[in-house]
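Please find one structure pasted underneath; my questions will follow.
One chain of protein is taken out of this complex; the other chains stay put.
Labels A and B are assigned to the chains in the order they are written; within every chain, residues are numbered from 1.
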Amino acid sequence: MEHKENHIVGYGTYIFVWLTLVALTALTVTVANFDLGNFSIVLALAIASIKALLVMLIFMHLKFDDKIFRIFVFIAFLTLAIFLVLTFSDYSFIR
Amino acid sequence: MNQVAEASITTSVHRDDVGAKIGMWLFLFTELILFGGMFLAYAVYRFTYRDFFALASKELDVFVGLINTLILLTSSLTMAMSITALRRGSKKLSLTFLSITIFFALLFLVNKYFEWSAKFHHGLFPGSNELLTLPRGEIIYFGLYYVMTGLHAVHVIVGMIILIFMFFYIKSGKVNQDYYIMLENSGLYWHLVDIIWIFLFPLFYLIH
Partner (left out) sequence: MNTLNVPIDGNGSDGNHLDYLHSPKKYKGILNWILSTDHKKIGILYLISMLTFFSVGVFFGFLMRLELISPGKTIMEPQTYNQIFTLHGVIMIFLFIIPGLPAVFGNFFLPIMIGAKDVAFPRLNLFSWWLFILGGFVALVSLFLPGGPADTGWTFYIPYSVRTSTNVIPALIGAFILGFSSILTGLNFITTIHRLRAPGMSWFKMPLFVWSLYATGWVQILATPIVGITLLLVAIERWFGVGIFDPALGGDPILYQHLFWIYSHPAVYIMILPAMGVISEIIPVYARRTIFGYRFIAFSSLAIALFGSLVWAHHMFTVGMSDTAMWIFSLLTFLVAIPSAIKVFNWVATLYKGSIVLEPAMLFALSFIFNFTIGGFTGLMQGALALNIHIHDTSFIVAHFHYVMFGGTGFGIFAALHHWFPKMFGRMYNKRTAKISCLFMFIGFQLLYFPLFIAGYLGMPRRYYDYLPEFHIWHFISTVGSWVLITGLIIMFANLIIALRKGEKALANPWGGVTLEWTLPSPPIHENFETIPTVDKEPYDFTHYQELEEVKN
């Protein structure tokens, strides 16, 4: 299991990702001003997730590393998701 | 086996950069789950105290939160560029980017200091009488706010210290174009600190 030692991400790619992150930040602040009811938090989390994904894939090099790292990260987030969903099996259904 | 073989066993340097990276990611998972537990608590309480959370959130200054978000995002950029610079052999440029990253970390902390000071000035701090007069849902909101952003700030401080160490390691040549895993791993830590804030910002500052 070797990761691709030779891939160096260029400054241009990094700056482009940064610009996207800033734009998404502007987006999330803007949409927060609208009353979208329950959808507000879904949207906020979706935007935050895209930002986090960009940071992980490009800044943290996951896109260019061996597949095993992406699998590991997926397992970690899956674990958190399971904790959340099962806990809400309690809270969402209290009479 | 003879003396020569014995010497070769004890002097061979065991270096495994991929292993070091695996170890670092595994450690990051523990940080992720550590904050994840608090996000879980946040989710449950926001579900329970929906309107009070919205109310309490108005006490926070969105502009300050936004500035802090941009500060961290930019610091992630300079962190990543610092690594690219080192790998391309530009030691001085790498040190420059790293310094900017450290500076941004400091800026974040200064910002946070003023933000919290303002709150304390208004009597909104853990255990304060002012806070205890608020509805329960708001007390919980501020409890979570202080603990989560506080613990995050602790990680910013730790990250800053790690990066300062990296600065001196690069300067001395201990970390260099051929041996940069320590800088990469430090970068990973820093990006995680950024990611946590990416979620903290909308969840605390942008509830309406």
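One rule holds for everything that comes next: a contact is a pair of C-beta atoms (placed from the backbone, for glycine too) under 8 Å apart; a residue touches a chain by one contact, two chains touch by 3 or more.
Remember, predicted model here, so these are calculated numbers, not experimental data.
**Q** With touch as defined up top, name the shown chains that contact the chain not shown.
**A** Computed over the complete complex, the missing chain touches A, B.
**Q** Sort through B:Leu144, B:Met160 or B:Leu183 and give me the one touching the missing partner chain.
**A** Answering carefully, the residue with contact to the hidden chain is B:Leu144.
**Q** Please give every residue of subunit A in contact with the chain that is not shown.
**A** Within subunit A, the residues touching the omitted chain are 1, 68, 75-76, 79, 82-83, 86-87, 89-95.
**Q** To test your reading of the contact rule: which positions on subunit B touch the chain that is missing from view?
**A** 1-2, 6, 9, 14, 16, 18-19, 22-23, 26-27, 29-38, 40-41, 44-45, 48-49, 126-127, 131-132, 135-137, 139-140, 142-144, 146-147
The working rule: only the chains that are shown with their structure count from here on.
**Q** What is the distance, in whole Å, between the centres of subunit A and subunit B, each centre taken as the mean of its C-alpha atoms?
**A** Centre separation, subunit A to subunit B: 16 Å.
**Q** Tell me, which parts of subunit A touch subunit B in their complex?
**A** Those in contact with subunit B are residues 1-3, 8-11, 14-15, 17-18, 21-22, 25, 28-29, 32-33, 35, 40-41, 44-45, 47-48, 51-52, 55-56, 58-61, 65-66, 68-69, 72-73, 76-77, 79-80, 83-84, 87-88, 91-92.
**Q** Could you list, by residue number, the parts of subunit B that touch subunit A in their complex?
**A** Per the stated touch rule, the residues are 18, 21-22, 25-26, 29, 32-33, 36, 39-40, 43-44, 46-48, 62, 66, 69-70, 73-74, 76-77, 79-81, 84, 87-88, 184, 187-188, 191, 194-195, 198-199, 201-203, 206-208.
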